[in-house]
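This report concerns only the one structure given below.
Yeah, one chain of the complex is gone here, protein chain that is, but the others are all in their spots.
Right, subunit A next:
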Amino acid sequence: MVLPLVLAALTALALAAPLLDRFLGRSTGWPLAAAFLGLAALVATRAPEVLSGAGAPSFDAPWMPAVGVGFHLRLDGLALLFVSLVLVVGALVMAYSASYFSHGRHGDFYLLMTLFAAAMFGLVLADDVVLLFVFWEITTICSFFLIGRSGLSASRPAVRTLILTAAGGLALLTAVVLMWVTTGTTRLSVILEHSAWTDDPAFATAVAVLVILAAFTKSAQFPFHYWLPDAMAASTPVSAYLHAAAMVKAGIYLLMRFSPALADHAVWQTALIGFGLVTAVLGALFALQRHDLKELLAYSTVSQLGFLVAIIGVGTPAAMAAATAHTLAHALFKATLFMLVGVVDREAGSRDIRKLTGLRRVMPVTATLTGLAALSMAGVPPLLGFVSKESMFGAFLDAPGPGWVGPVVGGVAVVGAILTFAYSFRLVYGAFGGPTEQSHLREPKAAFLFPAAVASVAGLVLGLVVPLLNPLVDRVVTDTWGLVHDSDLALWHGFSTALGMSVVVLGAGTVLFLRRAWLDRVLDRSLFPVRGTEVFERLYRGTIALGARVGDLTRSDSPAQHLAMPFVLLAVLASVALSAGLAVGDFPAPVSRPMDWVLVALIAASVLGAVVARSRLAALGSIGVGGFTVALWFFTLGAPDVGLTQLLVEVLTVVVAVLVLRRLPRSFHPTGRVRRAAAAVLAIVAGGVAALATYTMTGRRELSPAADYFLTEAENETGGTNVVNTILVDFRALDTLGELTVLGIAGLVIVAVLNANGLLPNRQPTAIHRFAGSPIDSPTDATILFRTVGRWLAPLVILLSAYLLLRGHYEPGGGFISALVGGAGFALAYLSAPSSDRAPIRWPYIALIASGVGVAVLTGVAGYLEGSFLRPVHLDIPLPWGGEYHFTSALVFDVGVYLAVIGVVVTALNRLGGDSGPPGGMPRSRGASRSGRSAGKETR
């Protein structure tokens, strides 16, 4: 239970960090450091079990049992190595942060750092590939935020790092999927022992390449190395932890984890050794060029990671032992150096070795600690770095392949190590050597130096007692190589080739350091024709530009282009279908009647009129004729309800359209001949296809069983004789409720659009001046007929609509139709008003819409009395004068329909008709002042 406990504790600490920060400010680092150490001790209680080889403590919990993905944690030797890095170095960095930052709040930093530690902990323990991937991604995201929080200049580096490491993450995800599919399990320890690695070379190669990609991006290997120096925009504690000890080691961990399966693979060996050594040498050369201490350290990290990758590629037990030792050594000396560079930066105000000089006299302790860590990095005895480097040398000589490979690889490694030696001394000398100029500087507080001192001295002590590490190294070798191995890390191995290589390194390195002026001159040039970040930016911009270019194909503000597409597509599909041939049935009875042709002619005339009209009003007239003709069609086809609805809708459409048209120019915009011709061709093809499809594919069968059911059973089931209405309110009431809601939303959207955008102003008709002085010119006089008629017609219309509503269940009528009749009454009242100020119907239209939908929903809920939502409730109410009234809740539902439709009609009339400001029907709300403001804008 220790493992999930530690993971949970780290997560809890992350969440608690901002709270702690509220009280402690930057000192939050201290309790966090203590907690990290406590958790490390907790893990250490299981260490004897791991080191003795008795077994790996593990934890299993179901996560996605349906697909077999589990929350599996497993602490083997390799995991223990990295856990100790994560927790111990993490504790040091946390303690360091408590002094590094300025006083004040750093809650986000502590949260992200602790969260990162939790993710890293989970990553190295995960025994499920999906889980491993999730933690891998969390470290990427934490890194992004930790870099990005350092201000504006860090935003591009943060993005570049994120994109690159996330790309590596995708490679890992692909590998995860491949392994899952091939082996049928997500359990990492099972996958690594699967026979597919040897039986299926294609699979092994693919996974090898993908894992290498993931690891190389994470661990900054050439050619992805550039992100690490780029990421130095982050604050020093972030660099010390993420970019020296922990995150960049995730790639190393991944390579070591997959070594048992892939170590013998040629691609794996070649890529790791080749790219690793190139990175090692290039990184070291770049480090020698840098003047900024932090940048120097970044390239040094790149170089050291290159050594690690190469040695993992060698893959022998001795190589794995060396990799283990060097991972540890590097984490210690590199974290130390980052922390101390931060100290120097804080105290001296610069990290540039051209500005820093002679600090050894004023900061002797800092100088000593830096020197100690740098000696470890340079591989000088008796520090841990010497032991690890010499064991690497020994292992390099046994690199797999033909006989010449070992010596060549060893030689390159020696070159890299010589350069490492040179830049280590360059770093120490650059800051602390030479004459002292800033003599006023003082040694920082002990607390600031303490964390770095611990790591620095640990490098020395561990070097002296290095055999103590052998049990851990043995376990790691067993976990990464597969067989038990006896490691013999020691300061002195007797005279060997490796010792000779160390001597060469020390000697040549010293020469290079002594001839540093010459070296600087030689290296003072660009070693590479391009910079990684520039290549990245070029690729990045190129990708965006390519996307824009692809998007341009369809990018247009003109609706016509978008609207034409579906019809073009339909025409194409239809021609394909037609060329394939159609099986056409027979009509059960003749479908055309002579009178129909009158309707066809009317439709043709109205369509033609709408198409050729240049005036908006004329087009509207034609559209109106078309609508009425369609209504007639419905009557002819035996659909009186539909016909009535169509008729009323047409009236209201024309009324609303007129309200808008008077704000627009008289004539349509001119369109070019080409466009008209193209539109005509498209229109004719689409029309032809539609007619053909309608003729051949509809109505060629007897009535459907559903229709039969409704016709024969509707009256028995509902008591209603108007079958269409019973379908709307009884059988398919849920559909109607949905449609009602759409209607209501359309009304609200109209209100929202008009609240956000003012209407165009009304245009004064020019022709009216001709009648100046006559009653036609006066709005009051001109509407007298309307008003007189309207006065007695309006109550009648409302009565009529109520009657239609009540009888809808039995005769043509119902909620939709009666509401439209009522709406037409409102339209009449509206149009008869002498001015738009006096026109509005002072009804709360939004409340009307809402109450309509509300009533419908409540009726639906009442349906539960009968067993289900929207089921009509029937009641026979005895009347006082005898007999009974048959009540059905479908009627109440229809009232809901009525209210919602009336609401939308009144909305349209009020909001589109008004000249200025909101109508009175609108409740005094925010909307009122907003549309008032937009109206004011129009008059300006």
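Some points to look at:
Keep this in mind: a residue touches a chain if its C-beta (ideal position, glycine included) is under 8 Å from a C-beta of that chain, and two chains touch if they have at least 3 such contacts; residues count from 1.
The rule is short, and it goes like this: contacts and distances are computed from a predicted model.
Considering only "2Fe-2S iron-sulfur cluster binding domain-containing protein", "Multicomponent Na+:H+ antiporter subunit C", "Nucleoside ABC transporter membrane protein" or "Sulfate transport system permease protein CysT", the record for the omitted chain gives "Multicomponent Na+:H+ antiporter subunit C", by its UniProt protein name.
The missing chain, though absent from the display, is touched by one residue of A:Pro201, A:Pro407, A:Gly687 or A:Pro779; that residue is A:Gly687.
Summary of contacts with the chain left out: across A:Ala287, A:Val343 or A:Val904, the touching residue is A:Val904. Contact with the undisplayed chain is limited, among A:Leu711, A:Leu785, A:Leu799 or A:Leu865, to A:Leu711. Considering the whole complex, the residue from A:Asp520, A:Asp735, A:Asp781 or A:Glu884 that touches the absent chain is A:Asp735. Touch with the chain that is not drawn comes from one residue among A:Ala266, A:Leu703, A:Val861 or A:Leu875, which is A:Leu703. The missing chain lies against subunit A, touching residues 555-561, 563-564, 567, 587-593, 596-597, 599-600, 603-604, 607-608, 610-611, 616, 619-620, 623, 626-627, 630, 633-634, 636-642, 645-646, 649, 652-653, 656-657, 659-661, 663-665, 668-669, 671-675, 678-680, 682-684, 686-688, 690-692, 694-695, 698-699, 701-704, 706-708, 710-712, 714-715, 721-724, 727-728, 732, 735-736, 739, 742-743, 746-747, 749-750, 753-754, 757-760, 810-812, 816, 820, 901, 904, 908, 911-912.
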